[in-house]
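In this view, the complex is presented without one of its protein chains, the others remaining in place.
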Amino acid sequence: MSLELLLFLILFPLLTAVLCLVLPDHPIRRWVIRVSGVLIGAGAVYLLVTSYDSGMRLIDVPHEPVGMIMQVIVLAIALLVLYLGVRYRKPLAVGLILVQTALVQYFEFQYAPGLAMEANLFVDEFSIIMALIIGVIGSLICIYAISYMRCYHEHHPEIEDRRRSFFFIMFVFLSAMFGIVFSNNLLWFFFFWEVTTLASFLLIGYTRTEEATNNAFLALHMNLLGGIGFALALLYIGVTGAPLGLDRLVEGGAAVALVPAVLIAFAGLTKSAQLPFSSWLLGAMVAPTPVSALLHSSTMVKAGVYAIIKFAPVLSGTVPGLMVALVGGTTFFLASAMAITQSNAKRMLAYSTIANLGLVVACGGIGTYEAVWAAILLIVFHAVAKSLLFLSVGTVEHQIHSRDIEDMDGLIVKMPRVAAMILIGITGMFLAPFGMLISKWASLRAFIDAPGGLVFVLLIAFGSGVTLFFWAKWLGRLITRPLDEENIEGRVKTEEISVLFALSALVIGVCLLFPRIAHSLVEPYVLSIYGMVTQLGQDNEIIMILMLAMILVLPLTMLYFGNGRDRRKLDVYMSGRATTPDMHFKGSAGIDRQLSLHNYYLEGYFGEGKLMRIGVAVSVLLVLTMLELIVVPGVLA
Amino acid sequence: MIAWLYGIAFVILAPLLGGLVAGIDRRVTARMQGRVGPPILQSFYDVGKLFEKERAYVRASQNFYILGYLIFIAFSGALFFAGGDLLLVIFALTLSHIFLVIGAYSVTSPYALIGAERELIQLMAVEPMIILVSVGFYLASGSFYVSEIAAYGGPLILLLPGVFIGFFYALTMKLRKSPFDIATCHHAHQEIVKGVTTEFSGSTLGMVEIAHWYEAVLLIGITWLFFAWNPLVAVVAVALVYLAEIFIDNTTARAKWGFALGSIWLVTLVSTVANLAVFYIGGMA
Partner (left out) sequence: MAYMKRSPWIIHYDGSSCNGCDIEVLACLTPLYDVERFGIINTGNPKHADIFVVTGSVNEQGRQVIRNIYDQMPEPKVVAAFGICACSGGIFRECYNVDGGIDQVIPVDVYIPGCPVRPEQIIDGIVRALGVLEEKLAKMKEDGR
């Protein structure tokens, strides 16, 4: 049964992708996308229902002829990249793809035949969680993209309408992500990994403007570099005869698997946009919003951290593992600090994504059972809240024609429902009792007990302070109301709003159900790998739920406060100046002025350029040390 | 592990104690300035009066946010005195302050906005220290639960002197005392027309005052934990700490936010690293 289900999840999006490619822009295509989205989501849920309590299961699939097909596709990808690299004069991309292809082909011919294996697919609790994230959130994003992209092309007539290939790549992306989380054969894993690299490259370059093309190549360069790391890991496995199966390799522990684990973790660092590779994710903002949402929440960057967490047991307690963790911790703090200076909502979200992934990576590098527990929850909460935020910002942008946080004041009046959903998303990202904070709390506990944990404790303590600042000021901006604005929400398409509703419900649902998720999925997984498990404690779970209930009930008091009939409304204090309802007042010399309010961005303290330089320097040092640590003993031996 | 009765007692008694402390604070402050000062019960009179005033508003939603502030600050204090998880207490406290900040944002006033941003800077400045205090308690006593930290037999202050210094430094800001009272303060200083509370009047302002009482008692509670092994010492120590804060309040001028943030972070970093590193080095040996 599970075999069919896994194949369905991997292949069905592919089928949809092909349909999107051939069907013209017609209601039929829209319905195909909607129905497929629902089916993919349902498939993931069905997987949960049928196999959440059956632990880790390996599934036999013959390597051939799948392997053959994969090899052909890998070559095709290489040719495509080669062509594009030459056409856009990007020698670096050409060089990287040549090196990578050479490594992979050498491995294929020299070693792969000797390493044939049966159990090429597997499913366990962690892959179920990932499948749910990909299936449910990914499909919702695709459905949202239907009306978003229509609107997008209305607003940007100068951009060529290539929606066919757009949806094609989106669904290929989902398919590849399913492939990653179900692959036990590392060669398969690598194949799907490369597909996501290419897919993200094509999506970022969608608009084909010069900026988009350059940023797409930036992403490609970094991910290809990571891909070379992955290829080297495969080669090492081939040379040493280490197991090619993910399960056996990880079981082998540090003695067998440390080198490939570090190389794959390196690939994971590039894919999850950790410093010094963060710039590609920031550059990816040029793409249409659903792409950002997809890259940030359910795919791509999640593939990176997935790989690192898979190898966490190997990295745990090793010096290279500590280096990985330090890269993550540094990224967490610095990216959070840089987010303070951003007024562009998407850029701010990007920095926050990088920061949160940094925390996950830090947990993965530490690799203790507590840390992995925290990391998985972080992934879940981050995926739901971040997708909601990105899509909401996309909707807002189409209505107010700006993605600047400073322009979002009064949103609670202009677009009350969307604003409320952004509020849910933001609170979900940083406030107790919502998800991200629970996980941050768990990771803090994990760090304290780890050796050398003081550094991480400090990073997380200072990082939390900073996080608080930038989220709260956005939150405040949304409910500031300088003018009596009119409600323009009616202009938003119903479909977009429904997707946002679904995601908001998910954010709240995941928070309410979090003890359940932790008990029935995360804990069995951690237990199966480490034989130990951590818990928040029942008291604390009850208190968290209590707080959530209080927050949800509190708005009811608005019924009491909301009607101001028996009260007097006072004007805002403007030093005694009379002010009109739309905030005009007579300034000095009788000049008419309008009030405008702006947030603090603390450029002088948290300047992006300055922090970025520090971050890149530190992280390059750490990454090099990490690589050196695995190379030098090999050379000496 | 969690004694809810103490929590409920806190919700009822803390305003009484907090109001009294505020009254004594004002009295001592007056004496330091060579004045007689108001009656000890003055804070209660003030809040009583605020609730007698007309219930006017600037934005109807402001009361909702301020109610959230009050409820969650009481909740976090209750959790603390019930012996709950210290980190959770801190998170609830942060949540409550976010409510205050949002309330200040919601009224859309230039003064309140500056107050809100400065309140956020305060939160950002103090959050690391507060988290590190609980980490320190955990490393020293082996538990995050207030009940277990309080029951720890030895003098935690001797194990955590650096953490205590950092906490003391940050406490000045938490208690809204000069030189770090950058968002709002308890005195008749008129700077930025009292920041976050600028647009609040009557019962809304009264709720903010009560919330401050709760917070003061909670902070006293955290200070107490350092000395909890001996109640007598603890009473004296807490009183001295509070007196010292009043003294600092009266002898310093308000700092700029940049200095406030920078210096608190620096003190936090130096004092806690120096102190907590001992545990890690000791643990490895």
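The first chain written gets the first letter, and so on, giving A and B; residue counts start at 1 in each chain.
Here, a residue touches a chain if its C-beta (ideal position, glycine included) is under 8 Å from a C-beta of that chain, and two chains touch if they have at least 3 such contacts.
Everything quoted here is computed from the prediction, not taken from an experiment.
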Since one chain is left out of the picture, which of the remaining chains does it touch in the full complex? A, B
Considering the complete complex, of A:D407, A:E489, A:D539 or A:D571, the missing chain is touched by A:D571
Per the touch definition above, residue among B:D181, B:E199 or B:E245 touching the missing chain: B:E199
Touching the absent chain: which residues on chain A qualify? 566, 568, 570-571, 573-574, 576-578
Footprint of the hidden chain on chain B, which residues? 26, 30, 33-39, 42, 45-46, 48-49, 51-56, 188, 190, 193-194, 197-202, 205
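Keep in mind that, in the parts below, only the chains that are shown with their structure count from here on.
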The distance between the C-alpha centres of chain A and chain B, rounded to whole Å, is 36
Going by the contact rule set out above, which residues of chain A touch chain B in the complex? 409, 431-433, 437, 441, 444-445, 448, 451-454, 457-458, 460-462, 464-466, 468-469, 472-473, 475-477, 479-482, 537, 539-540, 543-544, 547, 550-551, 554-555, 557-558, 561-564, 566-574, 595, 597, 599-600, 604-605
Can you check the complex and tell me which residues of chain B touch chain A? 1-2, 54-61, 63-64, 67-68, 71-72, 75, 79, 84-85, 87-88, 91-92, 94-95, 98, 101-102, 104-111, 113, 116-117, 120-121, 123-129, 131-132, 135, 138-139, 144, 193, 198-199, 201, 258, 261-262, 265, 269, 272-273, 276-277, 279-280, 283-284
